[in-house]
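With one protein chain withheld, the remaining protein chains of the complex are depicted in position.
Per-chain residue numbering starts at 1, and chain names A and B are given in the order in which the chains are listed.
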Amino acid sequence: MRNTWIVYQKEMLETARTYKLIWIPVVFILLGAMQPIITYYMPEILQAANNVPQGILEGYVMPGAGTVMSQALGQYSTIGILVLVLVAMNSLSGERYNGSAELVLSKPVSPAGFVIAKWAGLFTILFLALGLGVASALYYTEQLIGSLPWMDVVAAAALYGIWLLCALSLTLLFSAFLRAPAAAFLSLLSSAGMALADSLMPSWFQWTPAALPGLSARLLSEGREAVGVNLSPCLSAALLILFCVAGASTLMGRNKLPK
Amino acid sequence: MERVNWGLILPLLALQVLLAVIGLISLWKAENVRGPKWLWIIIIVAGNLLGSIAYFTVGRREI
C-alpha cells in the first residue's frame, strides 16, 4: 500500500516534469471553450467566409445551452480520447521495454501496486483536465448562451469522465503486453467499436459503457428528472475498469523483464 | 465585429500561446525528439492547438 503511494508520487512528479500536468488541462480548457464560442459567433464566422448562400445566415438558430454544453463534452470523446490514449500508451509498455520496470519491481513493489499507481496517475490527469475543461465550457456557455443547472453539468461530466476512464483503462491493459503504438491503436479501436455499436443498436448496448456519452448528452438537454437513474452503464464501466486493472496487473506480473 | 467580446476571447488566446511556449521550452530542453527539431518548431508555432498536441503526444520521446 505504502509503496503504491510512493510509485504514485513518482508518477505525479513525472507528470509535472514532462509538462503533462499543464498541457493536457490547457488542451481540455481550450476544447471546452471552443464549442460555445464557435456556436455564438457562427453568424460572424459565416459572414467572414464570403460566398455563403443567403438562406443559411438567416436560418441560423442559436442552439440551447444544454445542447452547446453536450457538444462541448462531445469534443472530449474525439480529440480528448485521442490525447488521453496517446498519453497513456507508454505508461506500462515504455517501462517494460526499456527496463525501468525491472528495477522498480525488484524492490518490494507488487505488480498490482505498480499498475494501480499508474492507473491512479492517469486518473488524476483525467480528473484535473476534465474538471477544468468542463468548468471552462460551462463558464463560456453561461456567458454567451444561457445558464444551466450546474448539478446537471456535474453529473453529465461525471458520466463522460467514466467513459474516458474506460478508454484510459483499456490503454493501460493493452500497454501491459503490447508496444505503445499497438496499445494506443487497439484501445482507440475498441472504444470506437463500442461507440459505433451503441449508435447502431442503442437498445442492445444501452447497458454498456459506450452508452455513457449519450446518457450525458440527454441529461444536459432534457434534465435529470427526464432521464432518471440509469446505473447499468456505470456498473458495466466499473467492471470493465476493474477487469483492465486486474488484467494489467496479472500481465505485468508475468512480464517484468525487458524484451 | 462589434459583437465580439474580447474580454472573453483574450484569455483563450493567452492559453493557446502559453501552450505553444511550453511546447517550445520542452522542445528546447528535450534530448530525444522524433524527427528534426526545426520541423517541430514550425509545427508548434504554425499548427495552433493541434500542432502543440502533436508535439507533446508523438514528438517527445520519453525516457
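The working rule: a residue touches a chain if its C-beta (ideal position, glycine included) is under 8 Å from a C-beta of that chain, and two chains touch if they have at least 3 such contacts.
In this text, contacts and distances are computed from a predicted model.
Entry comment: the absent subunit's protein name, as recorded by UniProt, is "ABC transporter ATP-binding protein", drawn from "non-specific protein-tyrosine kinase", "ABC transporter ATP-binding protein", "ABC-type polar amino acid transport system, ATPase component" or "Exporter of polyketide antibiotics". The chain that is not drawn here is touched, among residues A:100, A:147 or A:199, by A:100. Where chain A meets the missing chain, the touching residues are 3, 6-7, 10, 13-14, 17-18, 98-100, 102-109, 256-258.
Assume only the chains that are shown with their structure count from here on.
Measuring from the averaged C-alpha position of chain A to that of chain B gives a distance of 21 Å.
Across the complex, chain B meets chain A through its residues 1, 3-5, 8-9, 12, 15-16, 18-19, 22-23, 25-26, 49, 52-53, 56-58, 60, 62-63. Residues of chain A that touch chain B in their complex: 18-20, 22-23, 26-27, 29-31, 33, 37, 41, 44, 79, 83, 86-87, 90, 94, 98, 140, 143-144.
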